[in-house]
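Every protein chain but one is kept in place in this view of the complex.
Labels run A, B, C, D, E and F following the written order; every chain starts at residue 1.
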Amino acid sequence: MALYTTHLPQWKQDEVEQIVSLANEYRLTGLVDLHGIPAKQMQEMRRDLRGKAVLRMTRNTLVEHAFGSMGEPIDGINSYIDGQSALIYTNDNPFQLYKKLQQTMTKMVARPGDIAPEDIVIEKGPTSFKPGPIVGVFQQAGLPAAIEGGKVVIRERKVFVKAGEEINAKQADVLSKLDIRPIDVGLSLQVAFYDGTFYEPSTLAIDETEYYNNVVLAAQQAFNLGVYAAYPTAQTIEPIIAKAAGEARNLGVEAAIYSKDIVELIIGRASLQAKALKGMTE
Amino acid sequence: MEYIYAALVLHNAGKEVTEDAVTAVLAAAGIEVEDSRVKALVAALDGVDIEEAVAKAAAAPAVAAAAP
Amino acid sequence: MEYIYAALVLHNAGKEVTEDAVTAVLAAAGIEVEDSRVKALVAALDGVDIEEAVAKAAAAPAVAAAAP
Amino acid sequence: MEYIYAALVLHNAGKEVTEDAVTAVLAAAGIEVEDSRVKALVAALDGVDIEEAVAKAAAAPAVAAAAP
Amino acid sequence: MEYIYAALVLHNAGKEVTEDAVTAVLAAAGIEVEDSRVKALVAALDGVDIEEAVAKAAAAPAVAAAAP
Amino acid sequence: MEYIYAALVLHNAGKEVTEDAVTAVLAAAGIEVEDSRVKALVAALDGVDIEEAVAKAAAAPAVAAAAP
Partner (left out) sequence: MEYIYAALVLHNAGKEVTEDAVTAVLAAAGIEVEDSRVKALVAALDGVDIEEAVAKAAAAPAVAAAAP
């Protein structure tokens, strides 16, 4: 491999060396898909990632070359390269990186040929358009538009493009007129190589709500156990005392132990019982 | 609970709840009276407004019927 | 209510609620007993499961607090 | 309430709730023990399933959930 | 819970809840006292208003309403 | 509370909650372990069905509430 590299022009050799040295420098080396990201968004994303990750766009052949030269296991990354991959390096763990990249996702207007990521729904109701040829444009695209009260309205809720379908030119035009932005654009992680292991996006999506709920559950369980076992800590001592006091009251009332603190409760109980009995005799 | 009922018989009849009175009521019911419980009851009732305790019980929203 | 309480004294002590017994309890409390009320009470209680009536009253409060 | 707490100390430790035992516990706490209250306590607990009783929301006016 | 009850015996009798006092109460009940639990209890009680905690029991909605 | 969490780590992993094990877990977390707290915890958990305890509502039992 090293031999082969020497046949490359100098700038390519430098680039390959750079790819290798970054892969050695950072704990995580990954591939991200840049497909469909306009230059302006790209700049914003790079800015967002500054200090957290290094993004490097280069030729796929050089990437393959670089990882090939590094051998196993990292060369496995080459099998994930496609069309518009870029390299990403970071010291975050892959779950953290995935989360950060998800946060860079923005909604964009659809262009003809884009695939709807989910059902694109147009709600019933008035639009901001005044009557005119636009009604025809809407109708031709399959949207139930009409004129009512001097305004262009959508007569009923419509699934305009189904998830997974290609958005055609007319639909893209209508969506852009209605300012509906259905397309997720951003750096999507294709694979991450971290501490000797490959992570694919399917395993990296974390349900934070579930973790939050589990933390709540764990805290409740610990609290319950602490109180149940009467293990006194700053958090559990008061409920433990309350529990003990409650138990004592219950016992006192149930067994009719005439003690100052609870005699009113016993009277109350007796009177309720008498009322209940009286009710049955009337 | 019979001791408290005895006290409430007396109270409801406008009588004072004394140890002797409670004992008499219980004895009339054929109950072998334990002096200590009578004492404890009368002591516990000292200063307690029975009327109010009864009213409180009745007022408690919790008394919502628990039909089984 | 003192007639009811008297019945409860008896019931709680495991005694039968008869006219004589109720009369004795009330009399011991210094109450001038009205025979007709005693009769009416005992008649009304005939067939009533006192245990159940009392248990119902006791159970009710537990129903209390539904979580907010 | 300390008499009841003393009984619960004993019960929770798997000991029998006797007059002597209750007295010993209270005395160890530096309390001047009233024999009649001890007697009344032990008498009241006679035949009571303490386990069940402590868990029972027996008392009458369970003031419904304090509004938050 | 016996350690807690021991503390409540002391508190209710107006005594200070110290390690020695808790140990004495438990020992009087014939309990083999574990120093570590006494220590943990007294440490946890430091700064705690027992009165208030007990009052909480009274105010607490019947959250734990035992399942049937 | 970290002592309780340590016990829960062990329990969930199917390990026994011993003093040594709890100490090891806490020490691994960089915590300066207090022996007496570990002892108290293990003693408190002795005989406790952790599975059941964690699921049990820990609040005060359904309690008799004195009206305010």
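Just so we're on the same page, a residue touches a chain if its C-beta (ideal position, glycine included) is under 8 Å from a C-beta of that chain, and two chains touch if they have at least 3 such contacts.
Just so it is clear, the model here is predicted, and its values are computed rather than measured.
Taking the complete complex into account, A:95 is the one of A:26, A:80 or A:95 that touches the chain left out.
Remark: the residues of chain F touching the chain excluded from display are 1-2, 5-6, 8-10, 12-13, 15, 21, 24-31, 54-59.
Residues of chain A that touch the chain left out of view are 92-96, 98-99, 194-195, 197, 199, 203, 206-208, 211-212, 214-224, 235.
Definition applied: only the chains that are shown with their structure count from here on.
Ranking every chain by how far its Cα centroid lies from the centroid of chain D, the top place goes to A. Centroid analysis (C-alpha atoms only) places A farthest from chain C. Between the CA-based centres of chain B and chain D the separation comes to 20 Å, rounded to the whole angstrom. Averaging Cα coordinates per chain places chain B and chain F 44 Å apart. Taking each chain's centre as the average of its CA atoms, chain A and chain E sit 47 Å apart.
With touch defined as above, residues shared between interfaces to two or more other chains in chain A number as follows: 230-233, 236, 239, 242-250, 253, 256-259, 261-262, 264-275.
Contacts with at least two other chains are made by residues 1, 5, 8, 40-41, 44, 54-65 of chain D.
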